[in-house]
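Missing here is one protein chain; the remaining ones are kept as they sit in the complex.
Chain nomenclature is as follows: A, B and C, assigned in order of appearance, with residue numbering initiated at 1 for each chain independently.
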Amino acid sequence: MSYMLELVNLKKHFPIFGGVLKRRVAAVKAVDGVSIKVNRGECFGLVGESGCGKTTLGKTILRLYKPDAGKIFFDVPKDVTEEIAALEKENLKSRRLRRLREQYDLATYRGRELQLLRRKMQIVYQDPTTSLDPRMFVKDIIAEPLVAQGIARGEEAKKMVAEILERVGLTSGHLYRFPHEFSGGQRQRIAVARALVSRPEFVILDEPTSAVDVSVRAQLLNLFTDLQRDFNLTFMFISHDLSIVECISHRVAIMYLGKIVEYSPTEEIFHRPLHPYSQALIASVPVPDPTKRKERAPLTGEVPSPVNPPMGCRFHPRCPLAMDVCKQKEPELMDVGNGHFVACFAVSSQTHYAG
Amino acid sequence: MSERSRFDEFKAGMRPRLKEWRFMLKRMRESRLALAGIIIVLIFVGIAVFAPLLAPPHGDPFSVPQDMEILVIQTSPTPPSTRHIFGTTDQQYDLYYACIWGSITAFRTGLTVVAFSLIVGLTIGTLAAMYGGLLDEALMRFTDIIIAFPGLILAMALVIALPGIFAINLSLVFLLVLVVASFLLLIFHFDKKILLIVQLLLLLSLLSILFFPVQMNLSLTRLDKVLLSIALVGWPGYTRVIRGEVMRVKNEDFVEAARASGSSDFRIIVKHIWPNTIYPILIVATLDIGSIVLTAAAMSFIGLGADPNFADWGQIIQRARNWISNVDLIVANLHAFLIPGIFITFFVMGWNLLGDALRDVLDPMLRRR
Amino acid sequence: MTSLAAYILRRLILLIFVILGVTVLVFAITMLFSPDVRAIMYVRNADQLKPEAIPLIIQKYGLNDPFYVQYGRWLTQVLQGNLGWSVSAPGPVLSVIASRWPYTFEIVLFAAPLIVFIGIYLGVQSAIHRNGLIDHTCRVLSIVGWSLPSFWLGLLLLAVFAGELKWFSPGALSQNWINFMHAGVLTGTYHRYTGIDIFDGLLNGQAGLSVDALSHVVLPVIVIVTIDIALLIRVMRSSMLETLTKPYITTAKAKGLSKSVVIYKHARRNALIPVATLSGLMVAGLLGGLVITETVFAFGGLGNWAAQAALQTDIPGVLGYTILSAFLFVIANLIVDVLYAYIDPRIRLE
Partner (left out) sequence: MAQESILEIKDLEVKFYTYAGVVEALDGVNLSIRRGEILGLVGETGSGKSVTSLSVMMLVPPPGKIENGGIYFRSKGKTQNIMSLNDASLRDIRGKDISMIFQEPRAYLNPVYSVKDQISEVMLVHRKQEFLQKAIEALQKKGRGKSFEASVYRRVLKTENSVATGSASRFSRNRLLAWMTRIGQRIGTNFMSKFTRKKTLKSEITKEVVRVLKDVEISDPDRVAIMYPHELSGGMAQRVIIAMALACNPTMLIADEPTTNLDVTVQAQILNLIKLLKKDYNSSILYITHDLGVVAQTCDRVAVMYAGNVVETAEVVETYKSPLHPYTRALLESIPSPGKEFKSIPGIVPGLINPPTGCRFHERCNYAKEICLTSKPVFREVKKDHFVACYLYGGSN
């Protein structure tokens, strides 16, 4: 069996230009060495505060950005990935390695290959008001993937569009409307329809509910779960709202300053968070219960800028358990049993609990 | 698909658009200035269209008739009379005729220059914004330079520098066109066949340049020179504006979404970027027509305009230059520049009002997202 | 190096490139002419104008050499202050500029501040009284002013104020004062300290002359201001309107500040940011408008000269004026950039 998606040490840096001659002076290390595996058919939650690079990671996977380093394997048999890993160990120059990567590694794709990729991978943006072309009809917006990828056009495309439109809870009466004639929730439904019309296997949901109202949010979440079941989709659910992620996703990864600090099955991470940042993050979510009041903020200070992140463990300046080693060395993600990975010296120094 | 369904398609597609246009018109009608603008422009369109009826030409319609019978008696202008409704300017050119046919010249001036600038601007501006890099850098620096000149001055310099006759090497032009074409094809990665054909043609034209160059002589009238020079000075401004607009739209989420759904750059530009940039550009263009006409008129006033007997408003006023030294002459021949001046002013004002109105109407729609 | 210094320096470098580009472009345009026509661009004195002198110049400066070689030579000439011989003036271009700039300066001196300050003031006023009487009048006036052909307006003003009312007259100075001045200069009783009549008159204790010079400036200034102020008003208005909708204006009001503080301290300063550039451009661009205006009023400044030059295809003349105006534009831009850094703290960090 193979993973739906496997990231190996993925990096994406955005250059900053400055100085007299506008030379490249620094880089925003938005995604700085992320390695995760997403199982087929699961909903993989990606949580983090603003500027931690979660959205960039999503878009890099879709190859809307060109990664600076690392590998992206999408639905690649295990033996291939293993072979690549092995080859890289012995010599990076080998021709076979290059061939394999060009064939399987999305990071190396370009042009036509990417376009084919778009059928299998799609994205739903955070804010439907900006992600839908204001001068296009709903029909054309949703049909775009079909037409652009030459899957279908004309009447056929229109039929498929109407079909998917019904599926996401709108009617074919909406075909000839402009996006601004809809409410936020409906717009997001349109965006979902566009994402699913080409029947992808993997969909990235980038904060899909943060722009809609509380009462409508639940409708959308239900829609997502239904669609996932019916089209047997794999989701990557990017969000900063832990309460939603906890409910919708099977596994959760927590990101801080371009790195994954911890990932594990959902209830595991929410009931037994190991990384001090995860603990703080979960603790600072305001509980909707007036009888359970928290009197003090679990964390001081703010997220430092990703341009020059702290040495060693990026969390150490804010970390209550910071040790000297945290200031020098970067902790690696390590397995602590039952699919629970943490990158923290404090944790690893403790004895691993039996899973 | 069948005709019927295609028609339904069309109907269904038009209904909401019409709704928007009606909304715009409603807004327009609400502001008096806008209405005034529309009316003025329409009047001038009318004049231009019915010029042959209003002032029936003899021979070349754009050469203003001279009244020889008066000319033998006097050269200085005659005031409005039954014989010449607006009177005559010196050398006894008929003012009325000149004003009527001048409106056509005005439209020609404004529209051609704008059209030229738009075409150049859209292509270069879009490419620069989309693919940045060297092209963008070069463009920006070049526009920096062009903008450093007061437009009128540079245009003047060009007018006197442009030769009357251009010897154009057609094969060279052909070559350039093909180069650009193949460049575009490469960017928009079309299928390889077309590219191959283009490159073959390229080779051919190269050979033709080397061995059997195809020459063509293109002669410019003085008016052509004026238009050309204004256009040459004007296009960088447009390119800059369009570049800016494309830049703005290019970073919108929906463009990225289109890319995510597998659209080619070409499709993105045509389907998403241009439709979303068109309104601001439209406004700029409308407002510019007025100032182009003004520049042209100013150049004629200095004496760099069309031929002396050409039906052009600025050209007539230009004759007033000789009277400046003697103020009384100006007063005496007031009508000779007052009337054409009024024509120019209203023409320009019409377009400016229209552009202003367009801005007021379209901006909220642009914001409405 | 502080970021502000870096910013200024960057602009400076850019501007130098612009200047170079300007010269290249201009020179490229002249290359459209045949060498014997272009020769005059290198003429230093009158006796080089003789037909037999031309071939000498052509081969001396190698006017048949490739473009870049010629450009190099020409540029060195320019840097040595030789811009060629203006037939229309007539005289060496540089000296013509030297002798004529005072007149142009007289106009700019009055026009520029009027345009900028009145423009900004009216813009603000019509913004804060949106759709009020002031607003409508301003909008109509600006549209009209924007649509008027400057030469036509000039002619009308001449007809009314010079022709009918006999208040003003064309030219830069009335004849009797010119004669007086020349006589004075010859006898040494009158000194042209600055070359600007308005000042010299006062310096020589001849208030009458200053007044006369002033009266001749009035009409041109009116024309320039009416035409150029329109755009500034419009831009200032829209910029101000936009700023007034910004959240921090709400904050200012919520602080309990008085209306005038909100408008003049919080809104206007932010609204000025886009306007700063424009005013810089316009002040520099005045030279363009002056070509027409000075011609209409037979005002012996640079613009008038440029028009004459253009008419007589006096290449060095047009060239000189073009380069000069571009140069001034660049200077103005630099000033605006510095101004920016002062108005907008965000610049300092970029």
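Some notes on this structure:
Assume contacts are C-beta pairs under 8 Å (C-beta built on N, C-alpha and C of every residue); 3 or more make two chains touch, one makes a residue touch a chain.
Everything numeric in this text was worked out from a predicted model, so none of it was measured.
The missing chain, though absent from the display, is touched by one residue of A:Val25, A:Leu116, A:Val287 or A:Met311; that residue is A:Val287. Touching residues on chain C toward the chain that is not drawn are 245-248, 250-261, 264-266, 268-270, 343-346, 349.
Touching residues on chain A toward the chain that is not drawn are 49-50, 183-186, 213-219, 221-222, 225, 240, 242-244, 246-248, 266-267, 270, 280-281, 284-291, 293-300, 302-303.
Rule of thumb we're sticking to: only the chains that are shown with their structure count from here on.
The chain pair sharing the most C-beta contacts is B-C.
With chains reduced to the mean position of their C-alpha atoms, the one farthest from chain A is C. The chain occupying the central position, as judged from C-alpha centroids, is B.
In whole angstrom, the spacing between the mean C-alpha positions of chain B and chain C is 26. For this pair, chain A with chain C, the centres built from the Cα atoms lie 57 Å apart. Chain A and chain B have CA centres that are 49 Å apart. Looking at the complex, you find that chain B touches chain A at residues 1, 5, 12-13, 15-16, 189, 252-254, 256-264, 267, 271-272, 275-276, 368-369. Residues 59, 62, 64, 111-112, 114-115, 118-119, 122-123, 125, 127, 129-137, 140, 144-145, 148-149, 154-155, 175-178, 180, 191, 194-195, 198 of chain A touch chain B in their complex.
Chain contact summary for the complex, chain C toward chain B: residues 14, 17-18, 21-22, 25-26, 29-30, 32-33, 139-140, 143-144, 146-152, 155-156, 158-159, 162-164, 169-170, 281, 284-285, 287-289, 291-292, 295-298, 306-307, 310-311, 313, 315, 318-319, 321-322, 325-326, 329-330.
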